[in-house]
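To keep things clear, I will list the structure first and then write my remarks on it.
Left out: one protein chain. Kept in place: all the others.
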Amino acid sequence: MKALVYLGPAKKALQDRPKPEISAPTDAVIRITRTTICGTDLHILKGDVPTCQPGRILGHEGVGIVETVGPAVTMFKPGDRVLISCISACGKCAFCRKLMYSHCATGGWVLGNTIDGTQAEFVRIPHADTSLYLIPEGADEEALVMLSDILPTGFECGVLNGKVQPGSSVAIVGAGPIGLAALLTAQFYAPAEIIMIDLDDNRLEVAKRFGATRTINSADGKAADAVMKMTAARGVDTAIEAVGISATFELCQEIVAAGGVIANIGVHGAKADLHLERLWDRNITITTRLVDTVSTPMLLNVVSSHRIDPKLLITHRFKLDDILAAYETFSHAAETRALKVIIDA
Amino acid sequence: MKALVYLGPAKKALQDRPKPEISAPTDAVIRITRTTICGTDLHILKGDVPTCQPGRILGHEGVGIVETVGPAVTMFKPGDRVLISCISACGKCAFCRKLMYSHCATGGWVLGNTIDGTQAEFVRIPHADTSLYLIPEGADEEALVMLSDILPTGFECGVLNGKVQPGSSVAIVGAGPIGLAALLTAQFYAPAEIIMIDLDDNRLEVAKRFGATRTINSADGKAADAVMKMTAARGVDTAIEAVGISATFELCQEIVAAGGVIANIGVHGAKADLHLERLWDRNITITTRLVDTVSTPMLLNVVSSHRIDPKLLITHRFKLDDILAAYETFSHAAETRALKVIIDA
Amino acid sequence: MKALVYLGPAKKALQDRPKPEISAPTDAVIRITRTTICGTDLHILKGDVPTCQPGRILGHEGVGIVETVGPAVTMFKPGDRVLISCISACGKCAFCRKLMYSHCATGGWVLGNTIDGTQAEFVRIPHADTSLYLIPEGADEEALVMLSDILPTGFECGVLNGKVQPGSSVAIVGAGPIGLAALLTAQFYAPAEIIMIDLDDNRLEVAKRFGATRTINSADGKAADAVMKMTAARGVDTAIEAVGISATFELCQEIVAAGGVIANIGVHGAKADLHLERLWDRNITITTRLVDTVSTPMLLNVVSSHRIDPKLLITHRFKLDDILAAYETFSHAAETRALKVIIDA
Partner (left out) sequence: MKALVYLGPAKKALQDRPKPEISAPTDAVIRITRTTICGTDLHILKGDVPTCQPGRILGHEGVGIVETVGPAVTMFKPGDRVLISCISACGKCAFCRKLMYSHCATGGWVLGNTIDGTQAEFVRIPHADTSLYLIPEGADEEALVMLSDILPTGFECGVLNGKVQPGSSVAIVGAGPIGLAALLTAQFYAPAEIIMIDLDDNRLEVAKRFGATRTINSADGKAADAVMKMTAARGVDTAIEAVGISATFELCQEIVAAGGVIANIGVHGAKADLHLERLWDRNITITTRLVDTVSTPMLLNVVSSHRIDPKLLITHRFKLDDILAAYETFSHAAETRALKVIIDA
């Protein structure tokens, strides 16, 4: 089968690889119908993710059709159309029993990282019963690809952890796909203000169409002042960090209101300054999280009820044969205005 | 009346000052029967609290008897025995309406800071109806002095924010009075393990008597290793910072389990490193808080039911005339083994 | 001044009454600009509310302008435009300190019940600082009249207590003004399904325009079957009772899913059967609540952000001089299709 293979820093290729097989009784093999590329795949290609070794098929998002199942799989059968979660969960370790699937003792983020992933014609999914989700009749599969990772990540790490509430004020720092997913799902809770902050005017325009009530281009280094002006000097109840660098995390510290929450989504490669000398008495909460995808059934419900349309995030479409072009487009988002690219397998 | 007055960095005196009077219809004047000294008073005396100006009567803890009340006070009358909260709350601003009394628009921590405090024969309490608590019949007043600040601080900032749960594991870094208050009140939730960490063996001994299941002297710089050994390499569910320096806050980052909470109580004068490069995917929560004293009625109930005895924290007793000696004893805690000193007014 | 006065069962009149005056330092007198009639006023007129005695000016909803304030009022001054809460809260008793204003020791629902109400040119509001809300610049006053009672009631008693969640299913039994207020505010949480149940097709039509995803006319006695069909036999996560009779409360018991909530809003005059023999092992929750109006600041934010338009509930407008006609219209809702009537004072 065709598969996009990581070959070491800055190297990848579309290769022919053997079709995966069931190796544990709880496995399923899925024929991929649609997949996509994540910012994390670009991190891997920079060599920044040491757990991912050369030779690995990339990709941790996608939808497909069940091809075969192991003898202990009871929730799915060949022919079922399924959503693949970016997080594999055994459903029985101490972390899974606490619904913290991200830290599953034998799963977590393994797809396209420590085991072969979804940018291929087929993929083996371990712990299939608790890592796949049946696609409802009549659902739009393209929209559902956004539920493998990006929507639960924006929702769980940003919106849920950030305790977005009806009438509250939210700032989202970073209007990339993850920040926009947080923006879409924040609206589940009817906040009064959602302020989007980014360096790219195009993305801020998109944010407005997606429901941001205000936008700030932070290029002038005065984003904190702008937020304070917009909030009568109170700051925001929820500051969501969706970039992953120290500067944006520190911006969140400047704009969070007393009693508010900083919800980190960004993948950080370095430490940040935490200004406890200013924050120790401000009654704030800071959260970090790798997505648990515990909200996937709920997100399927919401998307099925058409309360949000995650398809808004899709800007480009490619065939699997053209996945190198898809990578090219996705990795030059500033020029191509790419958000999420769909790859038909 | 006699009063302990701050006269600028490193300077204080027991002076004769005019008895305070009602200045707003919601004020009460209290005759102090017992007060105490807080670590924060020592901070002020170092010149570290710029809001507190020379000439200020210090002290934000105490019990006493209502002397006079303003015309709008309805909950108290002269002769009532009352507990004074370290936090004054108007009960009607936006923060008070959210039970975040610490940030009251016209109150918060003002006593012995921006208005005269409790280390005196009398004190004027603003917003009396929502800043005083009636002392139940037969209650031990000395024990209740611990409820002005130290117990709600340990409980709200450490235990509640730290989400201590039945069966969970807790580490408390710092076995001073506040850390010990957290230790006492953590036991409201029946955690399986409470590990106390300090540099002072005497305080660790005290911690054992107060209910710590294990203690670690961190003088060798290996406290993190010791905690990991005690927790089968998982770390603790709750790490409570009760010192207020970067090193101890960073220790908390090393020992918190995935999914756990770092609850900061310490008053920090400098920023700390936050190791997001290690913590971004660990699903942790960090909280800061100035005590709201919203748990005071509950703590009065618990203490009245004898489930804990806060009097354990009292090591020395003085008369108001000898308050300079009390300061001497309290500020040399390593030698004097002082925890809390009671001052009879 | 003119005022609508209750004169005993089935008797009321528009009378001339003396203008109210400040009687406690925490009082304010408000010049009413707009008020409305509540179903509870009709209950009083049936003689069903023994706490309300003949001679009482009715009404517990409205907006107006502060005329005078008592000496202890600090949050408002003459000329301020304010929303009047149906619940008066002292802000300092044990219940108020737990944000359970409905049970305030010296307040609660007193307006138009045990003290004179808002269907008049002026009204005295006790505990003004914690019972009035400043109207934001540019807000629509008619819309805000809905925030005195109906919106917080639908939201707190129905939606909040009912734990409406993104993606969840909700049934609201009763499409009167309160049920519709629950319908509007349920959408703060993006439920996947909101099923509206009533006997009146007109009201069900209104419900559809207000956001109901499905409607059931329960006249055939088969509403439970219909709900089960709509929910794949699971029942609904939240069943909101907004009628106040046994039959509808029992319907809720039939349609609530395992793990679900029955949130009662209705004012009941008789006991109901609770089928514990069927429900004991179904992990359900039943809640009752008199509105606390603790969500009023949040509702003001949401309405100001135009996420919902409570004005949708207004069907008729009258002058205070014509309030008897307004009562006539409101009390014959089936024929007049009245929901809420606005009375300009």
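Order of writing sets the chain letters: A, B and C. Residues in each chain are counted from 1.
Heads up, the rule we're going with is that a contact is a pair of C-beta atoms (placed from the backbone, for glycine too) under 8 Å apart; a residue touches a chain by one contact, two chains touch by 3 or more.
Computed from a prediction, not measured in an experiment: that's the story for all the values here.
Of the listed residues C:Met1, C:Ala139, C:Met228 or C:Ala272, the one in contact with the hidden chain in the full complex is C:Ala272. Checked against the full complex, the one of C:Met75, C:Met146 or C:Ile284 touching the unshown chain is C:Ile284. Screening A:Lys46, A:Lys77, A:Lys92 or A:Arg317 for touch with the missing chain picks out A:Lys92. Within the entire complex, the positions of chain A that touch the omitted partner chain are 25-26, 71-72, 74-75, 90-94, 96-97, 99, 106, 129-130, 294, 297. Interface residues of chain B with the unshown chain, by the touch rule above, are 165-168, 187-193, 213, 297-302, 304-305, 307-308. Listed for chain C, the residues touching the missing chain in the whole complex are 95, 98, 100, 102-103, 244, 246, 249, 258-259, 264, 266-277, 279-290, 292.
Just so it is clear, only the chains that are shown with their structure count from here on.
In this assembly, the C-alpha centroid of chain A lies 41 Å from the C-alpha centroid of chain B. In chain C, 297 are the positions where the chain touches two or more neighbouring chains simultaneously.
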